[in-house]
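Right, one structure below, let's go through it.
A single protein chain has been omitted; all remaining protein chains appear in their positions.
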Amino acid sequence: MTTALFSIAGAVAVVAAVVVVTTRRIVHAALWLVVALGAVAGCFGALHAEFVALVQILVYVGAIVVLVLFALMLTKAPTNPLPALTTRRSPFAAVVAGVLFLLLGTGVVIAFGNKKIKPVPAGAAADVGTAVFRVWVLPFEVLSVLLLAALIGAIVLSQRSGKLSEPDETVSSSGKGDD
Amino acid sequence: MIATAWRVIGVGFSLLVILTAALLHGVDPQQADFAGSYAGIHTYISFGVRTDDLTVLMLAVVGVVSACVQVYSIGYLEKRVASYTALVTLFTAAMVTVVVSDSLFLLLIGWEVMGACSYLLIGHYWERQDARAGAMKAFLMTRLGDVGFLFGIFVLGVAGDTFRISDLHADQMSSPALTAGTLLLLVGVVGKSAQVPLQTWLPDAMPGPSPVSALIHAATMVAAGVFVIARLFDLFTAADATLTVLAIVACVTMVFAALCAMAAVEVKRVLAWSTVSQLAIMFAGLSLGTRDGRHAALFHLLTHAAFKGLLFLCAGVLLHQVGSAAFVVLRRYTRRGVLRKAMPVTFVTMTIGLGALAGVPGLAGFFSKDSVVEAAWDHARDGSTVGWVVLVSVCLTAVMTAFYCVRLWLWVFFRTPALAGALGAFEADDPMADLEDPDTSKLHDGSWLMLAPLILLAIAAAGLGYADGVHIDWPIALVTTVLALFGALPAYSLWQRGADPRPVLLEREFGVDSAYQRLFVVPVQWFAKLAVGGDRDVIGGYVRAAGKAGTLASEGFRRLQTGNVQTYLTAAVVGVVALAILAGVIGS
Partner (left out) sequence: MPLILPLLLAVLLFCLGVYGVLARRNAITILMSFELMLNAVNLNLVAFDAWRLDGLATGQTLAVFVITLAAAEIGLGLAIVLLLFRGHGHVDADTARDLREQPELQENEL
């Protein structure tokens, strides 16, 4: 049951990811990213990591993709298909990625080809919460500092004044929040 | 200021040498070591000096000639005086070192320093191409001989187990070692004294200043060869083969050089060839291997130093006043009979010098040459082939010497009635022969600084013949006088007819130079080109290729720096993949 569920979600994720990296419409790519991330969240659910799945949907779909869409809007991304959304190196990049896939896939198959995941108990947010605040509390705090730093960095980067005082078009730097 | 100081030092040094000779005269032979070191286990190399009759004689010759040259140079030389005077002094000092040394190595040091000085002095007018070429030629050819000389020293020193000349005795060493050592020494002597086959440097050294020529030809350098053989005479007499070779070289050289002198058309060149010829006469005397022969050779060395120094200084006056010593130029002055009247002192002294060279009875050269002939005759009567060969050669040379002396004297100083003022046989040499006579009003004898040495040497050239105690073998004196007349008369009659036939072979000096050119210079140049080409195209090729490879590589790497982050990232991923594959391949 979980295998089937996982397979379906995984297939959706792969298809959506392929569209994300190949489509010629940028906005479509962003939207297909939502599909891919949601499908991955489904995969998490199938692995009984419900809390992670929820966080995935909340943060990724709710925040990150929205941010991306905002960015697309701010950079005046066209909604029509672009003729050249990939670089001239894309065939080579495909080959590199393919070789990497073969390499990693072979490695994974050799290493874990016959391992099974036993039926896992249904995950609960409580377990994760307990683990976070009991075992992983120090990394958690460090992470909060990191987020703060990212926040400040984003603000500094998107400020209009400073050295980059070029007389360019009026792009508002609003909505540069954070999570 | 510096020039003056050097002049004082130079003249003072020469006078010191004369004084030393005077003080040592009559003193018993002595020797002293003043430094030394062991080379190997039992070969002791000392730097000893010695005095004996030979040393005193040579010191006197060197001192007088160099004093004359130094004084003469004060009036002669105008530019680069300091370096010139210093080098002449060094040259003299080197010759003195050779003369007084009791160590083969000390002798070698002086010998080599002389080679270097001759190079520098012949090339004194280094602006002139011929001076540079002559200097280089002199250096290379004497150097070639010096290689033999050095190895001769090694062979003799090792065979005799000592490098002290006074300890070297022929009976200590094996006959092959003795022969080899003396033959090798002979190579050096032949090079230094410009004997066949290394004779060509001396005539080509003529672009050097005339006083230097006088010094080289009269007292130092070429005389050093004669001196070395006289110094090591015991060794040479014990090596019959070497003496035979020396005799052959000497006889060939004296005839050869005299023939060349007969066809030369430049005063200094005639004198240079005559030096080669006269040196060969000395060597011929030495090659007899008898006491009389050695004595005759040294006597000839003494008188030759006087008259050849005199002749070169006279030629220097001509050069200084006229600007050239070529017959054709001098003829333009003399076709009206000016030269003789304008320069009476030069004329008279040069006449004495040429007379001494030609062997005019009563002058120095006459006695010394006769003593060589006498020694050869004595030796020949003892049944020696070498004696006969030497005798015939010297007599033949006497004829030719008289010929070229008279030829030189007449053509340079006397107008030819038959030619009615024409340049005569030398017109073909000069494209400007038809020009008006040069301005002769300013022609004069030169300063007394230059004339005093001339007069001194002229007195010596006239009177030195009596220094040895007059003993005249009348038949021989008669024969040589007749022989000189045989040489002089054709020269006179040719001059009177205004003709100067110069066989092409003689004029080209038997083609030795061009043969050497083809035999040695061209192949060496070819090898040099090969070496240069190899250096440039092979070794340099690697160097340039290395540089080029670096440049090209950096060109390529520069291209890699596109500024495109994705390219970098691609490369990084490719690298990671490659490393992973490599790790897998190695690990499996």
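Labels A and B are assigned to the chains in the order they are written; within every chain, residues are numbered from 1.
Note that in this section a contact is a pair of C-beta atoms (placed from the backbone, for glycine too) under 8 Å apart; a residue touches a chain by one contact, two chains touch by 3 or more.
Everything quoted here is computed from the prediction, not taken from an experiment.
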Option touching the unshown chain, where B:T4, B:T385 or B:Q566 are the choices: B:Q566
Residues in subunit B touching the chain absent from view: 558, 561-566, 569-570, 573
Hidden partner chain, residues of subunit A it touches: 2-3, 6-7, 10, 13-14, 17-18, 20-21, 26, 29-30, 33, 36-37, 40, 43-44, 47-49, 51-52, 55-56, 59-60, 63-64, 67-68, 70-72, 74-75, 77, 82, 84-90, 93-94, 96-98, 100-101, 104-105, 108-109, 112-118, 120, 123, 127-128, 130-132, 135-136, 139-140, 143, 146-147, 149-151, 153-154, 157-158, 160, 164, 166, 168-169, 171, 173, 176-179
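One rule holds for everything that comes next: only the chains that are shown with their structure count from here on.
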Interface residues, subunit B side, partner subunit A - complex: 566-567, 570, 573-574, 577, 580-581, 584
Interfacial residue positions of subunit A with respect to subunit B in the complex: 87, 89, 92-93, 96, 99-100, 103, 107
